[in-house]
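Okay, here's the structure, questions in a sec.
In this view, the complex is presented without one of its protein chains, the others remaining in place.
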Amino acid sequence: MKIEVKDLSVYYGPDHVLKNVSVSIKKQTVTALIGPSGCGKSTFLRCFNRMNDLIDNARIEGEIKIDNLDIYSPSVNVNELRKTIGMVFQKPNPFPKTIFENVAFGLRVNGEKNKKVIEEKVEKSLHQAALWNEVKDKLKKSALALSGGQQQRLCIARALAVEPSILLMDEPASALDPISTVKIEELIYQLKEKYTILIVTHNMQQASRTSDKTAFFYMGDLIEFEDTRTMFTNPKKEKTQNYITGRFG
Amino acid sequence: MNLIETEIGELKTELIDMTYMVKGQIEKCIQALYTFDKDLSKEVVKNEKWVNGCELRIDSKCEHILALFNPVAVDLRFVVASLKMVSDLERIGDNAKGIAQYIVKSETPFDKELIKKFRFEEMTTVTLDMLEVLSNSFEKDNTKLARTVFAKDEILDEINNQANIIFQEYVLNEKDPQKVMQAIYFLSIIRKMERVGDYITNIAEEIIFYVKAKVLRHNKKEKAKVKNKEEDSADDDL
Partner (left out) sequence: MKAKKIRRRLRRFKNFRKYELQDKIFQYVGLACTLFGIGILFVLLADVLMKGLTRVDWDFLMDLPSRKAERAGIYTAWIGTLWIMVSTAVIAFPVGVGAGLYLEEYGKRNKLANFVEINIANLAGVPSIIYGLLGLELFARALSLGGSILTGALTLSLLILPIIIVSTREALKSVPYTIREASYGLGATKWQTIWYQVLPASVSGIITGAILAISRAIGETAPLIVIGALSYVPFAASGVMDSFTVLPIQIFNWISRPQEEFAVNAAAAIIVMLSITFLMNGIAVFFRYRAQKKIKW
């Protein structure tokens, strides 16, 4: 399964926020998207599950092909697409329901009615998110009673429950303390075996620790897309070097 | 100028200072040899501790930058190269001290015949030249200039290789035991000088590494290519 982006452009009204981005992403890799604030990396991320469609004055041009199917073609059902792509947001946003119901929601929305199947999948997802041991005795308690780091892992479990093939993470650890951050990063490393992961991050060290490839965005342009190791030891473009060494932005 | 730029700048300044210090040590011990100045030699021996102090300070600064500033790309390459360069510089200093110690040990001035036979003047001229080139290229990040030391080092290697035979000839013909002892010292001095040349080429390799991210260490083919002047300028335009 591969992702091909060709000449992707996004406009918010008259603003050209993402400019002709073309990139190729291999399966089961972690790609970090870095760049200064407002450079378009979150917008780029949200193109993959068409979350930008929810914004009134957003216009998207170009194509994103996942396994040779353009996800913006009119024949694609947006909701079905989103079921194959999981998303984790910057601020943990569990539903105001029980821990169990949070993870089960995706399954129910998919039409799963079999109680046993739901229970099994919820447990599996919570295991995958490294949360099972901490919540197995309180599945019926409110999700809002968990700590920030636990809530974020719950959101990850929730996204994993529907067994997506791609996982989109928008600064998943930026609102968390260092220990929770480490847990999330370890999680990403394990999830890499099964999922293709795209992660937006402000934290350069996080990008360098967790990703295989890094994409550097600046003012809507994709400046450089490179193996992470190369990007952080010998980037090709001067703008990239200036950004990652902290010379600007 | 932000924090990491300041730190890297300070590190570079300290390295440049150490380069000049070590260059001074070599210049002094060479002069002391030609003029048989034991006082100058003792000064070189005494100053060695300053050189060691420099090494410790620079090591500490590199550690400080790595721990606190998370350098990446060129900054990282520079810090890593600095750690290696400082160790090579310290060894050059050691060798200068070693040569000075031989001068102090020697009872009589070195035989001018011997100096000529061993081509020692040529050696010292080339070494001093290499040191000059090295400090210039380091200060200005000029890799083209840095590359010129590789060819010069070959001269030192050649002189060193010939030294064994010359030594054999001299010892077979010379009856004066003192002169033979001097010849033994001289052989050691030549070895040390040759090693100084090696250290200088190492440092040049590190400079090329951190400026161009090109690894030339242990790579005879790359270095051979570099002798060609045209390739030099083409490479430097990247």
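First chain written, first letter: the chains are A and B, and each begins at residue 1.
Please note the rule applied: a residue touches a chain if its C-beta (ideal position, glycine included) is under 8 Å from a C-beta of that chain, and two chains touch if they have at least 3 such contacts.
What you are looking at is a predicted structure, and each value in this text was computed from that prediction instead of being measured.
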Interface partners of the hidden chain - shown chains only, full complex considered: A
Of A:23, A:144 or A:182, the one touching the omitted chain in the full complex: A:144
Selected residue (touches chain absent from view) among A:86, A:172 or A:235: A:86
Candidates A:3, A:51 or A:122 - the one touching the absent chain: A:51
Missing-chain contacts mapped onto subunit A: 49, 51, 54, 56, 79-83, 86-87, 89, 91, 93-97, 105-106, 108-110, 142, 144, 155, 158-159, 162
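In the analysis below, only the chains that are shown with their structure count from here on.
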Where subunit A and subunit B are represented by their mean Cα positions, the distance between them in whole Å: 53
Interface residues, subunit A side, partner subunit B - complex: 204-205, 208, 231-235, 241, 244-247
Contact set on subunit B toward subunit A in their complex: 2-5, 70-77, 213
